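Here the complex is missing a single protein chain, while all its other protein chains stay put.
What follows is subunit A.
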Amino acid sequence: MARVVVDVMLKPEILDPQGQAVQRALPRLGFEGISDVRQGKRFELEVDGPVDEAALARIHDLAESFLANTVIEDFTVKVEEVAEAAK
């Protein structure tokens, strides 16, 4: 079993009011020097069987058509090793 992580972020030109609200709260919490915050989504997909090229291609299609709306969002797909001990 392996984990594939899909990260989805709003495109840089799209206004992110949630990220701005987080950023504005930082000085109140004593965090200085953070000039911008953008908030995204992370999907962890537990894949049965091997994560080969075909499986990755399918996940890429899934991310492009469903997990992200590419009109407003960019996404990345990466494979994460799952530690044996965690099983």
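The working rule: contacts are C-beta pairs under 8 Å (C-beta built on N, C-alpha and C of every residue); 3 or more make two chains touch, one makes a residue touch a chain; residues count from 1.
Heads up, the rule we're going with is that contacts and distances are computed from a predicted model.
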**Report entry** Hidden chain of the complex, named as in its UniProt record, picked from "ABC transporter permease", "Putative mRNA 3-end processing factor", "Lipoprotein" or "Phosphoribosylformylglycinamidine synthase subunit PurQ"
**Finding:** "Phosphoribosylformylglycinamidine synthase subunit PurQ"
Report task. Identify the residues of subunit A touching the omitted chain, counting contacts across the whole complex. Result -> 10, 13-15, 17-18, 21, 66-67, 69, 71-72
